[in-house]
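For this depiction, one protein chain was excluded, whereas all remaining protein chains were kept in their positions.
Order as written gives the chain letters A, B and C; numbering starts at 1 within each chain.
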Amino acid sequence: MSLGYYFLLPVLFSFLTPYFKKLGSFTLRGSSILLSLVLFLQTVAYVGVKLPQISQFSIKPPLGIAFILDGYSLLFLLIFTFSALVVSFYMYWFFEENSGRDEARFYVFFNMLIAGSIGMILSCDIFNLYIFFEITGICSYTLSAFNKDKLGLESGIKYLIIGSIASIFIVFAIMLIYLQIGTVNLGLIAQRFHLIDPKISVLIVLMLFIGFGAKAELFPMNFWAPDIYQGSISSVNGLFSSVVAKAYLFVFFHLFYLFNLGSKYMLFVMVIGAITFLVSEFTALNQTNVKRLFAYSTLGQLGILFMALSTNSSQTVSGALFHLTSHSISKLLIFLALGILIHKFKSAKIDILGNFKSGFLTIVLAIGFLSILGIPPFSGFVGKILILKGFALSQNYTAIAFILLVSIVEAIYFFRLTAMMLDKKRAKVTVKVGSVNYIILTLLAVLIILFGVYPSLLTHYTDLATNALLHPTNYLNYALGVGL
Amino acid sequence: MNSIFLLLNLLPILFLYQFGGALHVSLPLTSEFTLSLIQTPLGTFFAYLSLISFLLVTIAQKSKKLACNYYVLQFLLSMAMLAIVLAGDFITFFIGWEIMTWSSYFLISKSNSIDIKSLQKYILFSLASAFSLIAGIVIAYSFAHSFDFSVISNSFKDMPFNIKVALIVLFSLSFFTKAGVIGLHYWVVDTYSKAPNLFSSILSAVMSKMGIYGLFLVYGNIVGYQELKMMFGTILNGTDFGYVLAWIGVATSIIATFKAITQDEVKRLLAYSSIAQLGYIIAVIGFGTTYGVAGAMYHTLIHTIIKLLLFINVAAIVAQTGKNRFSQLGGLIYRTPVSFVMLLIGIIGLAGMPPLGGFASKFMMYNAAIDTKFALILIGMLFSGAASFLYCYKLVYGIYLGHPTSKNLETTKEVPISYLIPQIILALLLVLAGTFPGAFIKIINPILVEFSLSTIPYSGLGVMNSAVGSFNGFFIMSAFVVFFVLILLLITRIKSKAKNNLNRFDISYCGEVPTQDTSLHFGFGFGTDLYRIKFVNAILKRSSSSFYESLATQTKKTSELFSRMYYGNIHNTMIIILLFFSTLFFIGVN
Amino acid sequence: MESGFYGSSLDGNLKCKFEESGLANTHEIMEKAVRWFRSRSIFVVAYGTGCGAIEMPPTFTSRYDAERMGVVGVATPRQADLIILSGYLAYKTLRRVIRTYEQMQKPRYIMTLGSCPINGGMYWDSYNTIKKLDDYLPIDVSVTGCMPRPEAVIDGFVLLQERIRNGEKAGWEKYDENFEFYKENQKRVLGGHIDPSYETDWYNLKSGGKA
Partner (left out) sequence: MIFQIILLIMLAYVVGFIYFGLYRNITARIQGRYGPTVYQSFYDSIKLFSKNNTVSYGWMFYLGPVIMATGAVLTLVLVPVFSDSDFLRSVTSQGNLFVLLYLMVLGPLGNALAVGTGGNPFGVMGVVRGLTRLIGLELPFYIAVVGLIIAANSSDIVHIIDVQKTAGLNIINHPLLFIGAMISMVGFFGASPFDIPGAPQEVYSGPRTEFSGKFLALLMSQGSLFAFAKLVLIVDLFLGGADSLVMLVLKTFTIFVAIIFIGIVYGRYKVEQAVDFLMKLPTLIAVLGLARIVWFG
């Protein structure tokens, strides 16, 4: 199957949504599940296939458009399609419970969001990348405004504004690149990037940094992010956290290593990542709204990932990718579990949510929390220890100390939530978990434990991804159409 | 449920026994990590210590209706500790350490008296300890390129001096936090006192020992006492390092002892006492001599026995009466006589009185201090020992002696047998440890060999040898018993008839007749004298809590400061982005 | 109570054994020895009830030095052999004195100073003062005078020691024998609110008496 279907299928389903709606809500919801399932199975089918894979459309690259799947994007593809699958199952429950909502609108944009995100990580020329970037963006704006209340609309409009600013920067960057090199193919740009006048190249890098950094929620440009999370429904939060933000992050580092910016900008990105981590974790301490809190937590984790991914050392990067995967799963788990609670209590205030009584939810949430904190035997631990090990090998003790110290701050609020869940003195309200949610949450929790106790399952892919990211020779060859 | 987990707890003991010191398992986790379990004499000692403690506590839990998940978590905890003490590499050690942290956290949260603040204290200190540990681990890794103990140990000598120091400090900090060295003990008291009553015994008796195990592991195995001596030089007959550590330990034990005396809550007293006793261990652990290690090891054993005994005893009394303060208890001696005797044996051990095991361990530690000529350290230990009599007496008086402070104490029944069985076993152990202290030499010698220190000569079960003297525990015990019986016979033969069981209000009270309402129990008044002693007052009125409270406040303020940035004004966000861009551009271009 | 003043210093069985084995004489000697030792060591709890309290410090300190006769002050009734009541007793005081006396271990003696405990003295018509203490507690030695000087007090000690040595019948035995009499009298002045005696069931004297 051509890689193009990754884009075409969701778009097709998206366009067919009105017809599905006419066939009944079951078909509508089912279609989304079917789509995600197909995409996920398709991705699983790529596991073990010789990478990179290329799908070209009509003309051979570098002139034509092509999708390239290498180890790096395979990992993300797995995460994205899996998240999409889980979320589509969750939405089945969600719309059962909230039957009056505008389902079709959600599914249109949901499918398009998947298409856009996947497109961003597959496309091998910067202009197409921009198009997918915009698709993803527009879908996110609408999805975040899915709640047609004040907060929802506010988040939608804010996201729109920020998205537009980011787009402007990126468009300018692309324009400058095109002006300088005369191509939009990533392979060619990577090959000729060092030829650009250093001052212009700084400008290009900065614009790309601002554009993708703003979307990937880096520190001085992420003041909007918590508002978006607060206004959206929690499954969308899960998507933002484990798919959209990760897609921007993917592109950021893809370009970072393709253009070989590592030596020059490594420290800068690391410091920005560290500041993001620090500021977000401290800010999270002060939150009373659970969605905002986990928004900050997401920002913080992205900070760590930026720190670790920019190091250009295979150990650290591999650890960071492991951590990224684990974080995606954990955050998805947390947001979906919280979604159930928010639905029950009709509020996202921590104090109110703490009153729930459900052994299952307590356990899965605790697993999620512990995993994000990097506590064994959960998957977050392996990621964190790999990152720390990588830093240790490069003797970067400052980073180790920094990560560990800020992690304690992180622990404060995670364990405050845990303690609240365990607190016996609260007036408890029993929360029932439906069978669908039961299955998906169990699945996620089991995955967290599985990757924790048997990390080899995942390290194989993260190693592949690391290799592909740090040594993109094969990718370049394919992007230039050399071996075709 | 209880019996199932009793059996489950028995299994690892049998398993360990079956292997008999030859356990060596390794399990590849990823291409980089291999989990390995190796049974060293040191690990085996601690493994038996923790497993048997868990077994005894599970017996005591028979009478409580506990949920399945409680037992599961407890079993997980015991397995985590087993992983810690049998670990052959730091990753296994750390995984065990963290599982221990969170499983105990969830167990503590099952208490009825726990509050969020105490839970937070516990978990944050535990995590700080764990993070300090992992920092040490990765730093060691950065030089040794392996997590394996033996590899790190071999490459330790070649590390730069500052890295060596950093490693020792990081590991020590981590384990000190677990053991509750003064200053890092902020979590200990609240946690021990608010945890489920029976679980407190595990916390104090076993979990704090994991810190001690870690110290042994690092000082003895990873770094090596010889290396410590070479790194830091010597003072008197010991190492500089040991001297500093000894002062930390002695300060811990003195301060905690005085704090213990002034507590009103039974378990808080026990918690402080636990800190103080661990202070002794830390004081001698760094000596780097045969007797220092042996003393620390023996005291570890004895303290485990004693604290299990005391906490189970107190748990039983709290379960039976529903009271947990000295000012609410009292006069239970003739209501719960067996419990009383058990507690009595416990405090005699705790005070380090001769016929019981507590003395043998103190003897060992004192002689170790003499051996290294750390005279002031020894005096500090003796001093804190003398002060500890006060809290020992408070413990037994406050609960069992004096007068019952409320009506229902007068009708209390003896505690359930399931509480008594472990206590009786422990008390017997304590008596045996005092009678046959020489038996311990046989246990400790392989460990000393492991640390490449000279061994202790063995001369009979009853004899405890040390560098500068020996005593015969068997003789002292038997002489004590013989004299006791003789004097008892003598006194009962004397005609002057003892009239028993007088009414408890029939006391010399200046001609007055006390009644039910008269406050006759002195449980609360203990330790008030101490506030008037300048030196002690200086200790008592200081507290580490103000430091940690202010740290918490600072964190909160920082958090508020940062969260002020996120107030959601999109215009400002845009402006900031543009400004950020232009600044970066300006910097980048120039 | 067994016959003989100090019969109870050896228990009945032992005494019988002595007599059976023809060692009655030994028993006699031991009795004597014990009486002598008792006379040589008298622990005093000094109950300063009235003005006589002022005479007690000189009695026990350097000037008159009662300690040379083995008379020593102690603080608690448990250890004391002798209680000195040094003056008039109000009803209120009597209550405490009875309590203190009953807490002393047998053999126990009472010594009073001054006339007030004998006949009320200058308080003969007071509404709340004991007129004749002997009705309430068995007095062994009364030292008269208002107040008696330390010499007289010491004389009282000597008298008491002699009586102990001679094995005369002492107050505490009378108290045991006529317990109901004393209790009735005490009840009369102290009213129903009499302190519990833990040796005796005060409220059920008619039915057995001893607890």
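Going forward, a contact is a pair of C-beta atoms (placed from the backbone, for glycine too) under 8 Å apart; a residue touches a chain by one contact, two chains touch by 3 or more.
Note that the structure is a prediction, hence the values are computed from the model and not measured.
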TODO: Name every displayed chain that the left-out chain is in contact with.
DONE: B, C
Task: Residue touching the undisplayed chain, where the options are C:48, C:70 or C:121 - done: C:70
TODO: Determine which one of B:41, B:183, B:354 or B:416 touches the chain that has been left out.
DONE: B:354
Task: Among B:226, B:470 or B:558, the residue in touch with the chain that has been omitted - done: B:470
Task: In chain B, positions touching the absent partner - done: 236, 331, 333-334, 340, 344, 348, 351-354, 359, 362-363, 366-367, 370, 373, 375-376, 378-379, 382-383, 386-387, 389-390, 392-393, 396-397, 400-403, 466, 468-472, 475-476, 479-480, 483-484, 487-488, 491, 494-502, 504, 506-510, 520-522, 525-526, 529-530, 532-536
Open item on the list: Take the complete complex as the reference. Which residues in chain C touch the chain that isn't displayed?
Closed with: 8-9, 34, 37-38, 40-41, 43, 61-62, 65, 67-70, 72, 74-76, 78-79, 81, 103, 105-107
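Everything that follows uses one rule, which is that only the chains that are shown with their structure count from here on.
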Open item on the list: Nearest whole angstrom, what separates the Cα centre of chain A from the Cα centre of chain B?
Closed with: 45
Open item on the list: Quick check: how many Å separate the C-alpha centres of chain B and chain C?
Closed with: 57
Task: Rounded Å distance between chain A and chain C, as computed from the means of their C-alpha atoms - done: 97
Open item on the list: Can you list every residue of chain A that touches 2 or more other chains, as numbers and ranges?
Closed with: none
TODO: Mind pulling the residue numbers of chain B that touch at least two other chains?
DONE: none
Open item on the list: For the complex, give me every residue of chain C touching chain B.
Closed with: 9-11, 14, 76-78, 95-97, 99-100, 103, 195-196, 198
Open item on the list: Can you tell me which positions in chain B touch chain C when the two form their complex?
Closed with: 495, 497, 502-503, 505-506, 508, 510-513
Open item on the list: Show me the residue ranges of chain A that touch chain B in the complex, using the header's touch definition.
Closed with: 157-158, 161-162, 165, 169, 199, 202-203, 205-207, 209-210, 214, 220-221, 223-224, 226-227, 279, 282-287, 359, 366, 370, 373, 375-377, 381-382, 385-386, 388-389, 391-393, 395, 397, 400-401, 404-405, 407-409, 411-412, 415-416, 418-420, 422-425, 453-456, 459
